[in-house]
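Before anything else, here's the structure in question.
With one protein chain held back, the other chains of the complex are shown just where they sit.
Per-chain residue numbering starts at 1, and chain names A, B and C are given in the order in which the chains are listed.
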Amino acid sequence: MGIILDKAPMIARPIPGGQVLLTTADYFIDLGRKYSVWPLTFGLACCAIEMMVAYAGRFDFDRLGVIPRPSPRQADLLLIAGTVTKKMAGPIQEIYHQMPEPRFVISMGSCANCGGPYFDSYSVVKGVDRIIPVDVYIPGCPPRPEALIYGVLELQKKITRMKLAKGGGATHQQEKGSRDLAGSNA
Amino acid sequence: MKTPATREAAAAALLERCSDARLAEPGVKNYLTVRLASPKDLLAAARLLKGELGFGYLEMITAVDWLGPMKLEGLVSSRNPNPFTDKLPGPPVPPAAGAGAPYRPVLDLLWSFGNLRDGVKVFLRLEVPRDHPEVPSLAGEFAAADWQEREVYDLLGVRFAGHPNLTKILTPDFINGHPLRKDYAHEKDSYDGD
Amino acid sequence: METDRLIASEPGPELESDTMFINMGPQHPSTHGVLRLGLTLSGEVIKRAAPDVGYLHRGTEKLMETRSWSQCVVLTDRWDYCSAMTSNLAFSLAVEKLLGAEAPPRAQALRVIMCELNRIASHLIFLGTYGIDIGALTPFLYAFREREMILDLYERCCGARLTYNYIRPGGVAADVDEGWIAKCREFLEYLKPRLDEYDALLSFNPIFLARTRDIGLISAETAVHWGLSGPNLRGSGVAYDVRKAEPYCGYENYDFEVPVGRTGSCWDRYFCRVQEMRQSARIVAAALASLPPGELRTKAVPRVVKPAAGEAYAHVEASRGDLGILAVSDGGAAPFRVHVKAPCFINLAILQEILVGKKVADVVAVMGSIDIVLGEVDR
Partner (left out) sequence: MNGPAAPAVKRTGIMLSATRYWPTEIWKSPWSLPRYRAGAAWLAGILLGICAVGAAAGELSAWGGRLLALLESTGLPAYATAWIWLLFKLACVIGVIVANGLWAVWWERKISAHMQSRFGPMYAGGFHGWAQTIFDTIKLLLKEDVTPAAADRVMHALAPVIAIAPCVMAFAPVLFGTDLAAANLDIGVLYVFAFAGVSVIGVVMAGWASGNKYSLLGGLRAAAQIVSYELPRGFSVVPVLMFAGSLDLAVIDRAQAGYWLGFLPRWFIFYPVVGQLSFLFFLIASVAETNRTPFDIPEAESELVAGFHTEFSGMKWSLFFLTEYGYVLLSSFLLAVFFLGGGAAPLPGLGFIPSWIWMTGKAMLMMFVFLWFRWTFPRLRVDQLMDFNWKFLLPWCFANIGLAGLILYLLGTR
């Protein structure tokens, strides 16, 4: 399916009504992706406890359609919740590359954003964006579950701006920086 | 301490058994601390404690590097500019030497044995030279020593002779050198960036 | 590669042809964080288990040498982040021992209340995640619903939900008022029937019993030999609790029992923690009743802490075991060396012995019952 989607913009442009068809397709595709963001069951440190609380009863993540999936193959959101140490950097990159496109990364907590309280440690990667592209940063140490839910809402806004013409399809993309959606912030 | 008898009995037994061990006066605050003279009588002291005196619970193995104040090369700092003020953070200030601190180029090893029945604790100290410290391993006597000795080896570089699997346990493979030593200098690797 | 190093260097039996090396790797739903368990399986039975830790090693012991004494309290929260209060308490007691100071009576009572509430919250996390490990997905939600009430109490008193920085050398940071005490009593009343409900839902559930009773048996000698502490040690029948052996912060004048297991199986360790929650509720109720008035910080601990050269060791009964802090001072403003005797780090080591011969499903049951937090294992 992914291949067809990527060719869709080229097919649609010459047809007279093609652009309208493309935008409505964009709308429904993004709506589908927005309401079904499945993160990976993957916690590193203290932020993982706040992430578990976000899945639990009071701040129910399931309201937004967010269900944790155990295997990276079925996840489309990598929620880095905790300190990224140098020994863990390799596995994190491996997991990121195991996830199928379109995939997103949320960096939760100041340890994942910039090293946090461990800014001068010899064994901490100062921010997860040094090893994988990040879509949403959530400040806090640990951020409250409401902040995590707000981060996912921001990610949903970012997803709704994805366009098929600008890499919104599902073919495997070479290594790229944070998803280049600048062109679509209209 | 509930039963001073066991404490004094342990101290007495240890002192006369190990040739020139002596009570470490300043010692760990209000616990009985016995300083051993040489690595040779560590195993004997441990077996004595475990056997007759009933201190069969090895709680902690750790070491302190008494070289001097810590060198800042051991840390790799990515001081992010503070967005709320325009002045950049100054260079980090190395910790000042404390007054009256017993600095000496030595690694001071510390074992803590507990007697669960009476709730009493005894500390054993041993000083080893910093260049290549060699101490017999207690992993044969106490299984609790297995991982703690690997940690002391990994972070402070004390070799434990006779340990079944003396390899790195905490630090990543590509970090060489022992981070908790005062003169540890961290070589930048790919993750440290600028 | 990493796994070859593990296979080659481990002096295991020469590899039979049919064993399979499987990585319960750093990312696994039931390793409670980033622990890698290298299992050598033949079929479903485990031949050898090699836990590989260090994936969350942040080197806090090194960082503490560049921070002042009061700045280090922040780093103590991030060790056992499920019960951060007890880490704060251990560090503060060590510094107070160095200075020869003593927290005022109200601060001591508040410390007891906060640590026992934290023990209940931490055991509720254990209850939830252990249920998920064994496959029952619902107790997790109920346990976290109760824990939310404790977090509200913490947020009301010290502002944070998880990393409190509340117990500091010399006393505590904030006071509690009448409203807080009323809410706390209301929570204790609410908790008692809930715990009986969990007993019916999980503790005495026949399938749960089939999965945990006489699985992962640890005899008393093995537990002492491996240096276990906390509910793992008491689950094997050794009645050693730091709150009874070396009372601190006035624990001697609250009456509570120490639950002790009989066979050292997963269920004994699990039920010790459930009973401990009930005992902690009793302690908090007693402490609330006899909360003395008075100020919160002792004058003996100055704002800039510069203890004389010396060493002090203080240890407390944290939720997961006997947490000890060795604080070494050289008279300077920063600690010269701080060593953490981490109970989770030592409790985890026993997996190498008790997992041999078990099935893959038991690995999850046994590892869950040991209840480790990787923040404290790797520090």
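To be clear about the criterion, a residue touches a chain if its C-beta (ideal position, glycine included) is under 8 Å from a C-beta of that chain, and two chains touch if they have at least 3 such contacts.
As the structure is a computational prediction, the values presented were derived from the model and not from experiment.
**Student:** Could you tell me which displayed chains border the chain that was left out of the figure?
**Tutor:** Taken over the complete structure, the missing chain's partners among displayed chains are A, C.
**Student:** Which candidate, A:Ile29, A:Cys47, A:Ile92 or A:Cys111, sits in contact with the chain we can't see?
**Tutor:** The single option touching the absent chain is A:Ile29.
**Student:** Check each of C:His28, C:Arg106 or C:His123 against the chain that is not shown and name the one that touches it.
**Tutor:** C:His28
**Student:** Looking at the full complex, which residue from C:Ala220, C:Val258, C:Ala333 or C:Ala361 touches the chain that isn't shown here?
**Tutor:** Among C:Ala220, C:Val258, C:Ala333 or C:Ala361, only C:Ala361 touches the chain that is not shown.
**Student:** Over the whole complex, note the residues of subunit A touching the chain we left out.
**Tutor:** Output for subunit A: 1-2, 5, 28-29, 31-36, 56-58, 60, 62-65, 67, 69-71, 73-74, 76, 98, 100-102, 169-172.
**Student:** For subunit C, which residues lie in contact with the unshown chain of the complex?
**Tutor:** Here the touching residues of subunit C are 20, 22, 28-30, 44, 131-138, 141-142, 145, 148-149, 152, 156, 177-180, 182-183, 186-187, 189-190, 201-202, 205, 207-208, 210-211, 359-364.
The working rule: only the chains that are shown with their structure count from here on.
**Student:** Any idea how many Å lie between the Cα centroids of subunit B and subunit C?
**Tutor:** Subunit B and subunit C have C-alpha centres separated by 23 Å.
**Student:** For subunit A versus subunit B, what separation do you get between their C-alpha means, in angstrom?
**Tutor:** From the centre of subunit A to the centre of subunit B is 43 Å.
**Student:** Could you state the distance in Å from the CA-based centre of subunit A to that of subunit C?
**Tutor:** One centre to the other, that is 32 Å.
**Student:** Where does subunit C touch two or more other chains at once, residue-wise?
**Tutor:** Correct list: 54, 57, 59, 62-63, 66, 378.
**Student:** Touching two or more other chains, which residues of subunit A qualify?
**Tutor:** 85, 87, 120-123
**Student:** Which residues of subunit B touch subunit C in their complex?
**Tutor:** 26-31, 56-60, 62, 64-65, 69-70, 72, 74-75, 92, 95-103, 110, 112, 116, 119, 123, 142-148, 151, 155, 164-165, 167-173, 179-180, 184
**Student:** Quick one: which bits of subunit C touch subunit B in the complex? Just the residue numbers, please.
**Tutor:** Interface residues on subunit C, with respect to subunit B: 2, 5, 9-11, 53-54, 57, 59, 61-63, 65-66, 97-98, 222, 224-227, 229, 238, 240, 244-246, 306, 308-313, 322, 324, 326, 328-334, 336-337, 339, 341, 345-346, 348-350, 353, 378-379.
**Student:** For the complex, which residues does subunit A have touching subunit C?
**Tutor:** Checking each residue of subunit A against subunit C gives 40-46, 48-50, 52-53, 56-58, 70, 72, 82-83, 85, 87-88, 91, 95, 117-118, 120-124, 141-142, 144.
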